[in-house]
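In this view, the complex is presented without one of its protein chains, the others remaining in place.
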Amino acid sequence: MKQRTTDIAVGLFMLAGLAALLFLALQVSGLSPKSAESTYTIYADFNDTGGLTPRGKVSMAGVTIGSIDAITLDTETFQARVAMSINANIDNIPADSAAVIRTSGLLGEQYIDISIGGDMESLAPGDTFYSTQSAMNIERLISNFASGK
Amino acid sequence: MHSYISLKDVVFSRSGRRIFNGVSVEIPRGKVTAIMGPSGSGKTTLLRLIGGQLQPDSGQIMVDNQPISKLGRTELYAFRRKMGMLFQSGALFTDLSVYENVAFPMRVHTSLPEDMIRDIVLMKLEAVGLRGARELMPSELSGGMNRRVALARSIALDPELIMYDEPFAGQDPIGMGVLVKLIHDLNSSMGLTSVLVSHDVKESLSICHYACIIADGKVIGAGTPAELQEHPSEQVQQFLQGQPDGPVPFHYPSPAAAADFGLAGGAS
Partner (left out) sequence: MIDRIASFGRSGTELVVSLGRASRFLAGVLWGVPRPATGFPLLLKQLYSVGVLSLAIIVVSGLFIGMVLGLQGYTILSDFGSEAAIGQMIALTLVRELGPVVTALLFAGRAGSALTAEIGLMKATEQLSSMEMMGVDPLRRVIAPRLWAGFIAMPVLAIIFSMVGIWGGMLVGVEWLGVFEGSYWGNMQASVDFWDDVVNGVIKSVVFGFVCAWIAVYQGYDCVPTSAGISSATTKTVVYSSLAVLGLDFVLTAVMFGNF
């Protein structure tokens, strides 16, 4: 009988741990069960990525549609090459769309916003954005403003 | 006389101190052998050497024709099922009841059905006169009862050899009498080879068939109790009679008393 009580208590203990993990997964980190959805990768070259980091979000019209995978330096053009994975169900991004680095709020994280173009063609997996707009650099902005350019 | 245990020229030292310096002992099968000696002479260490818990620096220890110090870990653990040992403190598992304590070796080493275990446990407890105490916890037992339960536990698997580590230490006269009777009965009824480590000369000599006395890392006397009483060595006689001074001096080795008390020469 004593042994049985112990068994039940330990069982409940492990269940509580599992429930807590589930809580952390769903309620705290907002992990949705459909997280294993398929994505495709496209690229964009920037002159300056500023504070962009991997895991940052990629959005379109304010809606998150993917995330940044990697940021590397292209040693020929000396531009930053950003690889991002886009949700597979958004497969009709116009080919002449532009990738713009924006900041959420005044001091928030930087992310990539895709401003939509008008081309009938869509970007295919592995394609690169034709036009990009680099990060807004406050120092450069101020110096531009001060020198009146 | 056939030896069950034989130690040859065993040398053992611990933390730089030599405890045995060439000890040779023969322990016959099916008899009670007492190993006696002053406190600190390494009697308990001798039992641990026989049980394979310690390794000698040199020399050979044979138990039932097996070189115990050369056995591998698995063989050693298997071999120990043939041994029982009664520890000075009893060493009962404090989180188990008396019944479970005695059942423990069977539960671990055998797959006997529960009702059979129950019968054996009650038999063993009956043998030490504690069948009625089976539901108690070790902390509820007196020191003597503790040791008797431990004795029941060490004979649970019907060993060939049982070693008693200071079974009489700290017992009242009745408890001592009970243990003397138990050790004697177990030996005569089950034919156990018994090794008894003690410094209680009277009790030990009353039940043992053979005895040997260890002091200063050596065997200083061995034989039947009668032979020992006639032993020519002064050291043996001092130990057996319990004289305060003799070859084993009353004083711990020290500088001359006069120097310590500052009386030497008067010019300090």
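Some points to look at:
Letters A and B mark the chains as written, and numbering starts fresh at 1 in each.
Just so we're on the same page, a residue touches a chain if its C-beta (ideal position, glycine included) is under 8 Å from a C-beta of that chain, and two chains touch if they have at least 3 such contacts.
This is a predicted model, so every value here is computed, not measured.
Taking every chain of the complex into account, the absent chain touches A, B. In the complete assembly, the contact with the undisplayed chain comes from B:Gln88, out of B:Ser3, B:Ser24, B:Gln66 or B:Gln88. Of B:Gly37, B:Gly51 or B:Gly221, it is B:Gly51 that touches the chain left out of the display. When the omitted chain is restored, the residue from A:Leu21, A:Ala88, A:Ala124 or A:Leu141 that touches it is A:Leu21. Residues of subunit A in contact with the chain left out of this view: 3, 6-7, 9-10, 12-14, 16-17, 20-21, 23-25, 27-31, 35, 53, 55.
Listed here are the subunit B residues that touch the chain not shown: 48, 51, 53, 77-81, 83-85, 87-89, 91-94, 104-105, 108-109, 150, 154.
Criterion: only the chains that are shown with their structure count from here on.
Once the centre of each chain is set as its mean CA position, subunit A and subunit B turn out to be 74 Å apart.
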